Each structure stands twice: as structure tokens, then as C-alpha cells.
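Heads up, one of the protein chains got dropped from this complex, but the rest are sitting where they should.
On to subunit A.
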């Protein structure tokens, strides 16, 4: 097996390097750990075909699979020779190349059609996908194309949605979701995620959160699932009680609205507290830990708030208006943000003495509308842009792992679903689901 040539026409002049392929993947992807000599001018494609051949040798019914290759924790994106040269790695020793399954969608689901632009999407619960739409309705999708619930009540476009208590309430009976809208309110909805019916069930909010003076731009729930926070065009971040209607009922019985055709009580509630500090629209909020809220604003800053103190403990300045924000990655502390330029920036607030971004990804060609870390991986994130593309990123390389180009218009929102799908909504009123991404 050693010294096997892939192609017969490889020039003898090409230098050869001794490599050994290793992997952390499970059984069907395990290649024999012997070292082989391969020409140094091979690219990722060539390496991938070698590995596939190796695997095919062990197993006859092998479907070729794209792989990605890591040398010293860096993804190989050029020919092996150039890479070794650029990194200053000696070609004399036996090179250990780790291969992973390429992170790229292998399957495109049928797009789920909406009546208007899809402005928000949340796939943090693996049982359903929650979308917000410019027609003012929120939708619950069981799978691609199958809408189960319609959340009606908002009088203006929904700007942001979030699933409250995504991990705890797994039984699905009383799944709570929150939506933020341009009608200056947030609404909390309760539905049974497990029930299945052919008909689309229309549900009404059990709680309406009043208090913002302008369009609510984003909403996020805390990990415990009893509070939500929202960022608005009035430059404030409001914290709301999200837990069941019991407290809300007590607080505001008088405000109860009676609808003629609906017997569901709707409770109106006001903000528990507000975090004031931003001077422009708060475009995005993330409640990553119980005491920490990250917020991005059009005033070019990203702030970290201490919920107890009500003060910002970190203030990152960004050159551009920030439109989207997510916290994740290594130790859930890297901040990814995109804004009014095509660059996706990643800050590490733990790095002392510098507020410059540690990573910048600039393959998009228009504003970035959404970005999301993968829940489990430290390296992967997805971003959406007005140029109609969704890109998958790995921190270990500066090039996008994959570009999903299914949208015809601006992509307004993106999220991971079930850890292996990318869901995105856009101005073409479609919710696209790209599955089999194979992260990890």
C-alpha cells in the first residue's frame, strides 16, 4: 500500500512527503494508520480521494465522502507543498494529517414558504423550528414544509424570535417561545410541541410585554428560561419575566384583555428592569449565562451587561454598525458579530489589552444579517448576508467551509438546527433547511 500512486501521470519530479492519516472519526471512517508517501503538490481534493481510496480498500461498498484535512490544527486550503512551505513545517518527517468529514450541507430540504419575508428563525429546539415573519405571524415548523402552529397576534412585523427554555422543557407540553415585533411589544406563546395534527393550529400569546417605546429588535431568553431580555430601537434593553402566567396574572389582572372569540387570557406585563447605556438601536441581544447579557447596537458598540448590577462590564468598540451578535466558541466566550459591512468579526474578550477582533472573515459581499455559533463545536459558525448567501466558517481557516446559495434574495436570519442542519430565512419568503452538515 505504501507508495501507492493515485494517478499514473504524477510527475516523478514532484516531491513526495511521508504522511500518516489519523482521525477521530468512528469506525467506517477509520483509515489504516500506516504512513504513505504522497506527492506534495496534492490539494485537498487529492488528499480526500486518497483517503477515500484507502477506506474503499477496506470496505467495498464505500460511497466517496468529502474530507477536510488538518495539519497542526490548521485546515489545509492550498496544495500540501505550499501549505508546508507557508507554515514552515519540515517535509522530511512523517506528517500526521488528521482528516475530518467536510463540513458542508449534503442535502437541501424543500424550502418552506411564508407569506412575507422571514425575519427571524430559531432552531434551538430540535423538535421544531420557530420562524418570525414580516406579516406579523410566527410559525412553528416540524420539518421542512410542515407548519404546525401559527402564532398570531402581532400587529406588525416580527423582528426576532427565541425559544424559551429550549433544553429544560424537552417534554414539549408547555413549550414557551417569545417573539419581538415592530409593534413595540413582545409576546410569549405556549404550545405543545409534541402534538401532531394535520391542521395548522392557531394560537394566541399568553403574555404581552409592553414597555418599549420603539420597535423591538431582538429578544433572548436566559438559560434558566424564566426571563427574557429584549433590545429595542429606543436604545434600551428590557428584562421581562417569562415564566408561567401565574405571576403575570397576579400582577395585572386589571389589564386582562378579553377577546370576543378567544377565551385564552392574555396578560400584559411590564419590564422588570431596563439596562440603559446604548445610544442607538439595540440590534441584538444574547443571554449567554445567567448573569451576563451581550448586546450589539447601532452605536457601534458591543456591550456585556451584568444583570445583577445593571451595568455594562465590557464595552467593545466596532467600526461599523453591529446588526447581529452571538456568543460561543471556546468556553462560550468568543463574540461573533456582523454589521454594516461584509466582514464577520470575532472578538475574544478574555484577551487582555486589546479590543481588536481576533478573527475576521470577509468572504461575504454585503452586510451580514445574522451569525450563529454551533452549539457544540468550538470552531464552527454560520453567517447570513444580504448577498443571499449563507456561509459556514471554521476558525481554523480563513476561507468559508461551505457556501449555501439557495436564497434568491437577502438572507435575514440563520440558525443551526439539530446540530447538523442550517436553517435560514430570507427576503424571498423562504425558510431553507440545509441538512447533513456533519459538524463533529
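Methods note: contacts are C-beta pairs under 8 Å (C-beta built on N, C-alpha and C of every residue); 3 or more make two chains touch, one makes a residue touch a chain; residues count from 1.
Convention: contacts and distances are computed from a predicted model.
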item: Options "BOP1 N-terminal domain-containing protein", "Gpi16 subunit, GPI transamidase component", "Cyclin-dependent kinase E-1" or "Large ribosomal subunit protein mL43": UniProt name of the undisplayed chain; value: "BOP1 N-terminal domain-containing protein"
item: Residue, one of A:215, A:236 or A:424, that touches the chain absent here; value: A:215
item: Options A:114, A:149 or A:184, residue touching the unrepresented chain; value: A:184
item: Full-complex contact with the absent chain, from A:117, A:373 or A:417; value: A:117
item: Omitted-chain contact residue, chosen from A:18, A:366 or A:397; value: A:366
item: Contact footprint on subunit A, counting only the chain that is left out; value: 117, 119, 134, 184, 213-215, 233, 280-281, 283, 298, 323, 340-342, 365-367, 369, 386, 410, 412, 427
